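All protein chains but one are shown in place.
The letters A, B and C name the chains in turn, as written, and every chain counts its residues from 1.
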Amino acid sequence: MKPFTGTFPAVVTQMRQDQSIDLDACANHWEAVIESGVSGLIVCGSLGENQTLLPDEKRTVVQHAVAIAAGRVPVLSGVAESSTRAAISYLHDCEKLGVSGFMIMPPMVYKSDPRETMHWFRTLAKSTALPWMLYNNPVGYHTDVTPEQFTELSDVPNLTAIKESSANTRRITELRNLTADRYAIFTGVDDLFLESAILGIDGWVAGSGIAFPKENQQLWDLSRAGRWDEARVLYRWSQPLMKLDTHIHFVQYIKLLCQETGLGTEWVREPRLPLAGTEREHVLNIIRDALATRPRS
Amino acid sequence: MKPFTGTFPAVVTQMRQDQSIDLDACANHWEAVIESGVSGLIVCGSLGENQTLLPDEKRTVVQHAVAIAAGRVPVLSGVAESSTRAAISYLHDCEKLGVSGFMIMPPMVYKSDPRETMHWFRTLAKSTALPWMLYNNPVGYHTDVTPEQFTELSDVPNLTAIKESSANTRRITELRNLTADRYAIFTGVDDLFLESAILGIDGWVAGSGIAFPKENQQLWDLSRAGRWDEARVLYRWSQPLMKLDTHIHFVQYIKLLCQETGLGTEWVREPRLPLAGTEREHVLNIIRDALATRPRS
Amino acid sequence: MKPFTGTFPAVVTQMRQDQSIDLDACANHWEAVIESGVSGLIVCGSLGENQTLLPDEKRTVVQHAVAIAAGRVPVLSGVAESSTRAAISYLHDCEKLGVSGFMIMPPMVYKSDPRETMHWFRTLAKSTALPWMLYNNPVGYHTDVTPEQFTELSDVPNLTAIKESSANTRRITELRNLTADRYAIFTGVDDLFLESAILGIDGWVAGSGIAFPKENQQLWDLSRAGRWDEARVLYRWSQPLMKLDTHIHFVQYIKLLCQETGLGTEWVREPRLPLAGTEREHVLNIIRDALATRPRS
Partner (left out) sequence: MKPFTGTFPAVVTQMRQDQSIDLDACANHWEAVIESGVSGLIVCGSLGENQTLLPDEKRTVVQHAVAIAAGRVPVLSGVAESSTRAAISYLHDCEKLGVSGFMIMPPMVYKSDPRETMHWFRTLAKSTALPWMLYNNPVGYHTDVTPEQFTELSDVPNLTAIKESSANTRRITELRNLTADRYAIFTGVDDLFLESAILGIDGWVAGSGIAFPKENQQLWDLSRAGRWDEARVLYRWSQPLMKLDTHIHFVQYIKLLCQETGLGTEWVREPRLPLAGTEREHVLNIIRDALATRPRS
C-alpha cells in the first residue's frame, strides 16, 4: 500500500513586500488548495523558495503547515540542502514537527556523480523512519537518477515514490518496464501532465495549479476516469498557465498567477526579484487571456 | 480535406554488402509495409540515407517506389539538399517521376536563421504544385520551425502537414492552440508516439515500425479507436524497439532490426558503417528480448 | 619537412547579386591576398560556401585558383562532402586540376562516431597522393577528432597538418604533449589567434583577415618574431573583426567586411541570404568602428 498517491501540490511560501514570511496568507492559500480535494501538500520545495529561507524559517513553515492541515491531508517537506550533515538535521527536525514524509532532492550546488548520488539518498533514507519521494529533476538540479538507478534503490523500504521531472516522458515507460509498480510515480512537470497521465502514473506534484486548484483537481480526476477527450480540452486551455511552471522564473510567475486568481501575492525573497517591465506585462497577458476563457464549473 | 493523414512510414533504402542499392530487396520490404495497411510511404528520408545517395540514385529509388506502390498508397520523397538550387531541381525531377508529394527538410549543413528558413520553405513551396509536409527536427538538423512560424506559413496552400520531431510534445498542444486544424500534424518520434497521440494528432511518420509493420499499424489503430489501455500495453512492449529510432545510429539500428524480423539487411552506405562489437551485441539483445515477448496476433 | 606552414587564408567565393560566381572578382581578391605575403590559399572551404556550390562549380573555382596562383603559393581545396563516394570523386578531380593538397572535413550532415570518422579520413587519405590537412571543427560540424585519435593517425603519411578549430586551445598543448612535432598545427579560430600562437603553432587558416590582409600577415609575423607586446596591441584592435569569423553568419559577415575594405561584395548563395535590417547595421558599425582606428602601416 503506497502512502502517497494522487495530487500533491507544491505550494509557494507567501511573503510580504518586505520579504518576511506571511503565515496568515500561507494559511489562506493552503486552505483553498486543501478544499479543492488534493491528496497531500508539499511545503518548502523549489516553489516554496526553500533555498532562500533561513534554517529557522523553514522549520516555522513546516510547523505551520502541519497545524493548518490538521490531519486532513499529509504534509511533506521538501529537502534541499547542500551538505549531508545539514540534510540529516533537517530530516530529524521535521520529524519532530509532525510531517508525514519528505520530498528529497539531490545535493544542492554540487553535481554529485552516480556513486555519490546513491550514497546521498541511501544515507538520508536511513536517517528517517518516514516515507519519502525522490525528486528527480536533472534539468533544474543537474543530477540525474536513471531508471536503472531506481531499480537498484528498490531495496530502500521508505522510498515509496518518485517525482519524475526529467521532462523526458519516456522515463515513465522505462520505469514501468523496469520496476513495474514498485514505486508510486508522480509527474512533476505541469505542461507534460497529459502526456504523462496516458502512460500510467500514480500522482502529480502540481505547480501552477495551486493558483486554480479546482480546474487542476478536475483535470486529474478526468484522467483517472479515463475521460481523455474532456481532459484534452481542459489541458489545452491550461497549457499557457502550466508553461509558467517550467521557466527559470517559475516562482515569480506562479506567485503572480496566484495574485491574479486572488490566492496570494507576488512578493519573493532575494536574490529573486519581483517581475518588472515587459516580462511582467507578458506574463500578465498570458494569465489574463487564460482566465478570460476559464471554463465554467 | 487533407491529402495526408494516418501512418506514413519512412522506409530505409535496402543495400547490398558492397553498398549498392538492392531494388528487389526494397520492393519486398515496401510490399510488407503496404500490406500492413499504411496510408502512405516515404522514401529518401533520413532513414533512407538520402544524404549519401548520389543524385541519380535518389531518383531511381523514387521511380521504383512509385512503380511498386502502383497507386495503392501515395509515395512521398524526402527532400534533403544543401542548396536551394539543388532542392528545386530535385522537386521538379520527382514530380515527373510521379510522386504524390514531399517531406521537405530545412537546408542541410547550414544552420539557417528564421528569416532564411522561411525563405527556404516558401521558395521550395512555390516550385511545386504538389502538397508537402514540413519536417521539423531541430534535434537532428539544428533548424527549428516554431509554432509561431507555422502560424505565419498558414498562407502557403500546398503546405498541408507537419512532421513534428522536436521531441517536445508541448509543441503539439501549442500548434493546436495556435493553428487549430489548419495542418495535419504527424509525429515523427516513435518513442513519444503515445504521448503525442493523446494530444490529438492526424498522422505518424513511423520509423522503427517498418520492421514490425503489423504491430505498428495496430498501435495506430488502437489510438484512433480510443482504446488507450490496450494501446499502452502494446506501447510498453514496443518501447525498447522504438528507442532505436532516436539514437544517432538509428539507420544502422533499424536496418539491423529489419534484418532480425526478416524484412531486409543491415548494410549501409559509407560514411556509415555497419554496427560492430559490443554495440551490435547490445542492440541485438534489445531486439531479441523484444521479439521473444512479441504479442500474438 | 612539412609542406604547409604559415598563413593559409580560406577565401570566400565572390558572387554576383544573381548568385552566380564572379570569377573576375575572385581573381582580384586572391591577388590582394597573395600579395600580402601569405604562404598558401584555401578555396572551397566553409567560408567558400562549398556546400551550396554545385559539383561543377566547385571544380571551376579550383581550376581558376590554380591558374591565378600560378605557382606562387600552393592552392588547397576544402573537401566537404556527405558521402565517401562523392568525396573520393572530388579528390581525384582536384588532383587533375592541379591543387597542391586538401583541407578535408569530416562527413557533412551525418555525425559519424569515432570508428566511422577514422575510417572516413583513412579511406580518403588512401585515395590521394597529395598532402592534406585535417579540419577539426566539432563546434561547426559535430564530429570531433581528439588528440588521442591524432596520435593513432600518425601512420597516415600524407596527413601532414591539423586545422584545430575546436575553440579549445588546450588541444594545442595536448597535441604537442602527445605528438610533439609530428603535425603542422594550424589554428582555424581567428579570435583565439594570440592564445594559440603563444602555445606554439605552425600555421593559421585565417578567415576575417582576408578583408585586411596586410594587418593579418603583420600579426602573424609579429608572433613569429616573438614581438608579443606589439602583437597584443594589434590583436586587441582586430578582435571585433575577428569575432565576425565565429558567428553562424560568418560567411555573410566576412563578405560584408570584404565589401567595406574594397575587396569584394556581400552577395551569397541561398539558402544564405545577405544580411538585412538591424543585424546588417550592427555588423557595419563594428566594421566601421574598427576601420576608423585602423593602425597606420
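Some notes on this structure:
Operating definition for what follows: a residue touches a chain if its C-beta (ideal position, glycine included) is under 8 Å from a C-beta of that chain, and two chains touch if they have at least 3 such contacts.
Every value quoted in this text rests on a predicted model; they were computed, and no experiment measured them.
Interchain touches from the omitted chain, evaluated on the whole complex, reach A, C. Only one of the listed residues, A:Ala67, A:Val109 or A:Ala225, touches the absent chain: A:Val109. Within the whole complex, the absent chain has one touching residue among A:Asn28, A:Thr60 or A:Thr84, and that is A:Thr84. Note on the undisplayed chain: of the listed residues A:His29, A:Arg59 or A:Arg269, the one touching it is A:Arg269. For chain C, the residues in touch with the chain missing from this view are 169-170, 173-174, 176-177, 191-192, 194-200, 226, 228-229, 232, 235-236, 239-240, 243.
Contact between chain A and the absent chain runs through residues 51-54, 80, 82-86, 107-113, 115-117, 119-120, 123, 248-249, 269-273, 276.
Methods note: only the chains that are shown with their structure count from here on.
Common neighbours of chain B and chain C (chains touching each): not present.
Residue numbering at the chain A/chain B interface overlaps substantially, since over half of the positions present are found in both copies.
The most distant chain from chain C is A, comparing centres defined as mean Cα coordinates.
The most centrally placed chain, judged by C-alpha centroids, is B. Averaged Cα coordinates give chain A a centre that lies 37 Å from the centre of chain B. The set of chain A residues touching two or more other chains is empty.
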